[in-house]
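A protein chain is absent from this complex, but the other protein chains hold their places.
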């Protein structure tokens, strides 16, 4: 079986993980929710452009790879809405004067993003009935009432999309796994500014925390619920 | 400036992160604690052996790379004890019959590790006064009272060691960052069964969550508190 | 309608709460779990005795009122086991040398309880398959993976028993409510060393967080699931 990370993770490493017993499937339950994480202009720009052009508009932009992922999220979104499954938007809250701390230390550029950057990207923007979840830290669970919403909606499975693969997606997936949610990461519906890091984080998540598959495979799996 | 991940993360990717403003230092505070995560026989075996031999004893073993990291942790440990800085051992709790869930789904091999595997590795085992923290999930913060111990001890900085770089270390570092602790990851005192994943996770943490440096550099920084 | 707290909470106060809209029922779901909190010898003694005698054995004992509640928990327990509903034992973990902090400040007597005091009370002790949850703080959710177990078991309702009404029961109920679990507190299956505080905490929980009813009413409601 081939995987998208085969060019980055060596055959020997893949065999080592297999021998140690990692990477089984956790499967999909009966009540999924869709997480669309940080799909705001600040992470892809107001229009598709190559990375180096796009970061001129927003230093936090991932550029074109983000727009490609958005086109995949556009396939998932109507399926959740049609089935009445929760659609949840954890998103970066605009910074306040009191938001000093380690984020401001490590990535000071994040503190001065223009207001426009916090707007949702129209093709996959929230609609009435969706759950909005401002957040100040990587994981969608950290310092937010996400778990309360999931419990109230009897959710057992999370389909996690958005960005970045190595940042807020990864952090949210690790927490979702720890809470015992079944997690699916459609690898073409998440994005990152580093292709290598994107692939290795998908490998990590597939080995330990989530079922990683394409958006089309995800749609197929959801159709069988 | 060169970094240990330069062979895996391309120059173009590194430039992209730099242009976007990532990877600044968060620095060290005045009251550090040492986290020694999962340094139990189950992650390195009862004696140093190459990976493929070591996993015959424990499928979860990382083999020789783990023993090398232990020799670095041995340098850090006396410094913390001498200064009266907290030494904390988040460790994998032996599995109970009721520990089903996503971990058992994704990595069933983890559920049958022999009791010996849960013992601490002698050179860096807990001593009287250290804080023991059994855990059932990747992050040392998840489902544990770690934050309460840190607050009680007025800790502002965490030096995170142990394993795996891409698993419990990464998960703990992301949470520590979110709680606004200053985080140092000595790259030669953490270990993983995949060298690629080890390096990319160090790159990710250095870009966004922690100051990554060698154990010797860490010792030097601590000596200046 | 009369309630057990009518002698302590004045009619005027009860009318005020009613006028303000408090105290509606949240109801029972379809998948309940039973929490038996801190029913260890330390909270009732090794045999039924009046309070003032019982605290000579364990200063933390509530005495006879605890034994009465245990006899009610004995009615609930077989119903959960028979239906395969989760039975969960959040319990006070024996103190370690590193367990200093605010609890040791406020109630130093708690730090020296004899080992015998941590044993479960036989009539309602854990059986194979039950979930054990050592805790160091009042709420069964705080610093424990309780939520992960509940999500893994698709629980939507918690029946909370044990002690003390004003301490670990109250703390756990407030958190359960915040997580959006439906909560039932059988008022004769929880106990406290202060009768007044017991009643007022039941009133508070009934007004805002839980459905408070007798064990018999609880059994009746459970029989209709």
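Order as written gives the chain letters A, B and C; numbering starts at 1 within each chain.
In this text, a contact is a pair of C-beta atoms (placed from the backbone, for glycine too) under 8 Å apart; a residue touches a chain by one contact, two chains touch by 3 or more.
Since we're looking at a predicted model, the values are computed, not measured.
S.K.: If the hidden chain were put back, which of B:64, B:105 or B:156 would touch it?
M.R.: Only one listed residue reaches the unshown chain, and that is B:156.
S.K.: From the listed residues C:9, C:70 or C:184, report the one that touches the chain absent from this view.
M.R.: Only one of C:9, C:70 or C:184 touches the chain omitted from view, namely C:9.
S.K.: May I ask which residue of C:149, C:191 or C:209 touches the chain that does not appear here?
M.R.: C:209
S.K.: Where the complex has a chain not shown, which of C:38, C:130 or C:175 is the residue touching it?
M.R.: Only one of C:38, C:130 or C:175 touches the chain omitted from view, namely C:175.
S.K.: Go through subunit C and note every residue touching the omitted chain.
M.R.: Listed in rising order, the touching residues are 8-10, 13, 16-17, 19-27, 51-52, 55, 59-61, 101-103, 105-110, 137-139, 142-143, 166-167, 170-171, 174-175, 177-178, 180-183, 193-197, 200-201, 203-204, 207-209.
S.K.: Which positions on subunit B touch the chain that was left off?
M.R.: 145, 147-152, 154, 156, 178-181
S.K.: Considering the whole complex rather than only what is displayed, give the residues of subunit A touching the chain that is not shown.
M.R.: Residues 96-98, 100-102, 128-132, 136-137, 142-149, 152 of subunit A touch the chain that is not shown.
The rule is short, and it goes like this: only the chains that are shown with their structure count from here on.
S.K.: Compute the centre of every chain as the mean of its C-alpha atoms, then state which one is farthest from the centre of subunit B.
M.R.: That would be chain C.
S.K.: Same or different for subunit A and subunit C, when you check if over half of the residue numbers at their contact belong to both copies?
M.R.: The interface is built from the same residue numbers on each side, given that over half of them are used by both copies.
S.K.: Roughly how many whole angstrom separate the Cα centroids of subunit B and subunit C?
M.R.: Subunit B and subunit C have C-alpha centres separated by 37 Å.
S.K.: So, what's the distance in Å between the C-alpha centres of subunit B and subunit A?
M.R.: Computed value for the inter-centroid distance: 24 Å.
S.K.: Rounded to the nearest whole Å, what is the centre-to-centre distance of subunit A and subunit C, using the mean of the C-alpha atoms as each centre?
M.R.: The computed centroid separation for subunit A versus subunit C comes out at 39 Å.
S.K.: List, in ascending order, every residue of subunit A touching at least 2 other chains.
M.R.: 178, 180-181
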